[in-house]
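Here the complex is missing one protein chain, while the rest keep their positions.
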Amino acid sequence: MISEKSLETGFVKNLKHNLGNFGLSPVAIGLFVLLGFAPYLIGDEYILRLLVISLLFGTLAMGFDLSAGYIDVANWGYAGLMGLGAYTSALLLTNLGISPWIGTLAGAFMAAIFGLLIGVLTLKMDGMFAAILAWFIGLILMALTTSLTGLTRGALGLNVDLYFNTGWSKPYFYVIFVICIVTYIVLRRVTNSNLGLAFSALGQDAEAARTCGVDPMKYKVINFTISCFVAGLCGGFYAHFMGILTPDIMSTKHTVEVLVIAYIGGRRSIWGPLLAAFLVVPVFEYLNFLMEFKYVIYGLLLILVMIFYPGGIAHFYNYIVGIFNEKKRKLTGPESNPFA
Amino acid sequence: MLLKTEGVEKRFGGLVAVKDVSITVNKGEIFGLIGPNGAGKTTFLNCISGFYKPEKGKITFKEQEITGLSPTQLCHKGIARTFQIVRSFPKLSALDNVKVAVVYGGKQHKNPEKHAKELMDFVGFNAAKDVLADNLNTMQLKRLELARALATNSELLLLDEVAAGLTPSELPDFIDLIRRIRDSGVTIICIEHVMKFIMGVCDRIAVLNFGAKIAEGAVEEILNNPEVMKAYLGEENVH
Amino acid sequence: MDSTVISDLLVGGILRGGMYVLMAMGLSLVFGVMRIPNFAHGEFYMLGAYFSYFACTLGGFPPAIAIVLAGIGGFVCGALMEKVTFYPLRKRSRGDWIMNSFLVTAGLSFILQNLAQALVGTDFKGVPQYWGGSINFAGLSVSTDRIVGFLIAMASVAIFWLFLKKTRTGNAIRAVSEHETGAMLMGIELNKIHTLTFALSSMLAAIAGAALLSIIPAYPTMGLQPLYKSWFVVILVGLGNIQATIIGGFLVGVIEAVSSFSLGAMWQDVVSLSIIILVLLVKPTGLFGKKMKV
Partner (left out) sequence: MKKFTKLGSIFLVMLLVVTLFASGCGQKSSSDGDSKVLTVGVDLPLTGPSAKAGQEFKDTVTMAFDEVGNKIGDYNVKLVWIDDGADPQKGTSAYEQAVVRDKIDVGILNWNSSVAVALMETVAKYQIPHYFGMGAAGTINEKWASDPKYHYWINKGWAMPDKMTQAYVDVVSQAIEKGQWSPRNKKLAIYGDDTDWGRSYGASMKKRFTDAGWQVVNEEYTKLGETDMYPLIAKMKSLDVSLVAGTISSPPSIAAFIKQSREQNLKALMISDALGETAGFYSLTGNASDYILDNRPVFTTDKALKFAADFKAKYGYDPSPAAGGQVYDYTRFFIKCANETLKEHGKLDKETLFKFSQEKLMTGQITFTDGVVIPEYKFDKTSAPDPVVGEKNYIFPVVQYFEGKATVVWPDAQKVGDLKIPDYAK
């Protein structure tokens, strides 16, 4: 006979396990739920908008981390792909009248197709070359957007209709919130699965991965495609959130912004970059009054993190958890780990 | 007969690294590949494992031609290898290191994790299985790499100087492990410098010198071959 | 196209290319020796331009001296930055060196650009001319500043090249770029070589910025274009291949001049980038790339 209590713990354990598969720890769920109520808890429109931007950059950084952290290719053309998604959605709306919701998805698929192409093209190259080739493709996208004035209006800028007929942040918050959660769950799921194992293996030692039977082409391309899909998705959101597009959205400086967030958050964790966005974006908003010195601090922080703690927040967390586990081990006796 | 190479040749620019090498490896044996430094042993091994594409020659595995296939394809056909300098996925746990090979090695397992654990026990991996590979020592990494190679369901295992760097006290254990692997049905080709290892485990050996094969046969036979003595043993210290 | 147009373009392309060579060489050197993909290279170009400007206007030095001073300034700044950032990074770094060092250079770029803006202001600081006048030959007319700037660039490249080939230190730098561990075994002090390399690379960029001051005035974000261009060159010929940047620089210069003429200025980036991508697809290590593991 099974007592009620053990049944319950069994159920909870099961649930926990299942959620864990989606990368949702109780803490993560709690934070997400809290965040979900934020528009009702926070009356301050400015802070709400900051949250929207943090969510946007967090999502971008998670997508970036998928390729930078796992297969070790920092996609320098990331902003270009984001811009591609944005322009695709915007042009579909203005020229064909296609709903921005479908357009956003179409933009994401467009970016994913480009990601697939870049993945195939850079297959034979080292990480460094692949990164630079992706950069060049991003620059070409930007140059084309600037030059094809008949289509994109180039530097004149493209007026884009918003998702909603309002400028208030609340509805946009929920759009990006859903995008963010879905991205988070999918990416956590992917990286915790066998697929993630293949990505990690490829990123850490491509040759050893090949001898283990991991097909570099296939998994690199899958990885790039997913990562670029996220970029395109966020691009579409950006377009219908800001209402204006210029080719500047594709410039390298935006890639660097995302990259900084991803690295401060910690590579190969997905959650680190998301968390970092909520630190970096607001902190630097607060520093606006410092003018140029804000960016000086930005640079200093980047250098300090890279020199002293290149693993970022996620690594720090793992380190703390590691200490705890070690203590636990010592307490529970030599059973588990006499050698490590 | 499991593996056969016929007239394999590999060039780097003007340099011929491997010249017209033909060997035959039978199923179930441990085949040694020896020769002085720079004799082209590793290059030859890279040709078999698909890292290099030979310019000339033919390699057959289980009656099938496999010349020029990629390492991934070869892995799925049943050829696995280890590296001269141990390679691991440093930021994955030891278990995940093996799991990659179980999952992608070409054969479906119902419970990859369990299979990986069994293999790790089999090779005598004695550290905690959830430790990052980054924190393992060489000995542990070597065993890990073996487990990983076995995890791909290999029928042929290519070992590149697997005994290098072991202390004399660790050696017997390792020789025993290699034997056990062979007994589990895996054919082994190994490159080795450590003579004690060669004499301890190999059934037959081939000798390479300046990229060409100069002898092939049973261990005693080869070690008494005057040409081999001249080319190889005369210059190297015998362990 | 008549012949004057062709020669106009060729001369324009070569003059443009000369500067790319100077910039790209430093970039390639730093990557070859230190494995740093330098994102802050353009900022040293900017520093050079400012140094030269202040030497000219505040110091009242003649142009030639100003350019030399700018070079020295670039050298000192480069050495300083190497000591402050990359040296500790190298000591602590375990793996992922390329990406980590890249981010450090990105940080440096932020800092230098914005410090310049905060301290010197956003004004465009230029001199209308260094030497003035123009030189005419065969129906072409090119300003003296441009010619002299080009000659300075070529002279710097030549001197630098001789330094690498003929001096002990130069040989040591090359040895490190060939094989770091090997060089260390030969008794070469890596730290010194690294600092020197970075300083030299910064010096080359600073000279380029200074030599062009009369054509491009100094302003905080001026380094971006030259940075992109020198990356184009370096990737086109192959990362870390220092001598090939000479060919690559001129090649990119002429390609840009021709594509800009025949298709329109806005297409020059698309054309040159497409060519580079095509080259990379056929030859992933670049035109003259050496096979290297990253």
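A, B and C label the chains in the order they appear, each numbered from 1.
We adopt the following convention: contacts are C-beta pairs under 8 Å (C-beta built on N, C-alpha and C of every residue); 3 or more make two chains touch, one makes a residue touch a chain.
From a predicted model like this one, the values you see are computed outputs, not experimental measurements.
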For the full complex, contacts between the hidden chain and the displayed ones involve A, C
Omitted-chain contact residue, chosen from A:L50, A:A90, A:L105 or A:V221
A:L50
With the full complex in mind, choose from A:N14, A:T149 or A:S193 the residue touching the hidden chain.
A:T149
What is the set of chain C residues that contact the non-displayed chain in the whole complex?
1-2, 4-5, 8-9, 11-13, 15-16, 114, 117, 121-124, 126-129, 134, 141-143, 146, 212, 215-217, 219, 221-222, 224-225, 256-258, 260-261, 264-266, 268-269
Considering the whole complex rather than only what is displayed, give the residues of chain A touching the chain that is not shown.
44-47, 49-50, 53, 146-147, 149, 153-159, 162, 166-168, 238, 242-244, 246, 248, 279, 283, 285-289, 291-292, 294-295, 297, 301, 304-305, 308-309, 316, 319
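As a convention for this text, only the chains that are shown with their structure count from here on.
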May I ask you to sort the chain touch graph into line, ring, star, complete or other?
line
Need the central chain here, defined by C-alpha centroid distance to the all-chain C-alpha centroid.
A
In terms of CA centroid distance, which chain is the most far removed from chain B?
C
If you average the CA atoms of chain A and of chain B, how far apart do the two points sit, in angstrom?
41
Going by the touch rule set out above, which residues of chain A reach two or more other chains?
none
By residue number and range, which residues of chain B touch two or more other chains?
90
Along chain A, where are the residues that touch chain B in the complex?
194, 197-198, 200-201, 204-205, 207-216, 268, 336-337, 339-340
Inside the complex, what are the residues of chain C that reach chain A?
37, 85, 88-89, 92-93, 96, 98-104, 106-111, 113-115, 117-118, 228, 231-232, 235, 239, 264, 266-267, 269-270, 273-274, 276-277, 280-281, 284-285, 292-294
Could you list, by residue number, the parts of chain A that touch chain C in their complex?
68, 72, 74, 121, 124-129, 132-133, 136-137, 139-140, 143-144, 146-147, 256, 259-260, 263, 291-296, 298-303, 306-308, 310
